[in-house]
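A single protein chain has been removed from this complex, and every other one stays in its place.
Showing chain A:
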Amino acid sequence: MHSSPELLLEARGIRKSYHKDKIELPILRGIDVGFVTGEMSALVGRSGSGKSTLMHLLATLDQPDSGEVWFDGARIDNQSRARRDHYRNSQIGIIFQFYHLLPELSAIENVLAPAMIRRSVLGYLRDRKSLRLRAEAMLDRVGLLTRSHHQPSEMSGGEMQRVAIARSLMSDPKLLLADEPTGNLDTETGATILSLLRELNREDELTIVMITHDDSIAETADRCYRMCDGLLEDNASDAAKNSRSNSAKLETVAA
């Protein structure tokens, strides 16, 4: 267990199950993991290993059955809804496999979305100029300034993901959560996205937590955690055995 002060984001004993017809499906079975400030970490695992669920918990999009999430020295998973909304809006950035841009808005409006969500109409109108400048700077950063008035439907996948990155940088977050950022892209485009993330990590000292199923991508990260059956692999051996014996039991019952 890490307890060094450099940890920006930390998960302590996270458990999470889904319930379906009274059958409990454990997804996460006690995860302890910390992400060091300024590092680019990767969480690797096969489909169904629980890595996406873990990311949702880290982003407070969902709440753990037990365990705690700590960000920048404060527990966040038990905060009020408004506090968690603010955490997602201003303190972290999230990018997704399927980009999740709003199709009705142009590139620059998508980048401005977090700023609009944070402000009232009047507040937004007051800060309009500076926000627009910042959004343009973010688009410039990802190399898409010339396309700022294009709709998402007029862009390629790589371009949409770059707009999504620009959006996640809008609030100047300390942490970037990336859920399979290259999962929907070809290798070459994926590589440019990865080098962009790496660049952001180096130049802006942005802490990045990246989820992927691709080992080759995971190897580019500073640190790599492997997940399997809802546990981190370093200390997963015992639990994995348990799990196997459990399933063996289930099979005998079924038989």
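Rule of thumb we're sticking to: a residue touches a chain if its C-beta (ideal position, glycine included) is under 8 Å from a C-beta of that chain, and two chains touch if they have at least 3 such contacts; residues count from 1.
Here is the rule we use: contacts and distances are computed from a predicted model.
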{"item": "Missing subunit (named according to UniProt) among the choices \"LolC/E family lipoprotein releasing system, transmembrane protein\", \"PadR family transcriptional regulator\", \"Molybdopterin-dependent oxidoreductase\" or \"Kinase inhibitor\"", "value": "\"LolC/E family lipoprotein releasing system, transmembrane protein\""}
{"item": "Touch with the omitted chain, as defined above, among A:46, A:86, A:149 or A:202", "value": "A:86"}
{"item": "Among A:56, A:132, A:174 or A:223, residue touching the chain not depicted", "value": "A:56"}
{"item": "Full-complex contact with the absent chain, from A:109, A:136, A:214 or A:233", "value": "A:109"}
{"item": "Hidden partner interface residues of chain A, rising order", "value": "56, 59, 61-62, 81-82, 85-90, 94, 96, 98, 100-105, 109, 113-114, 116-121, 123-125, 167"}
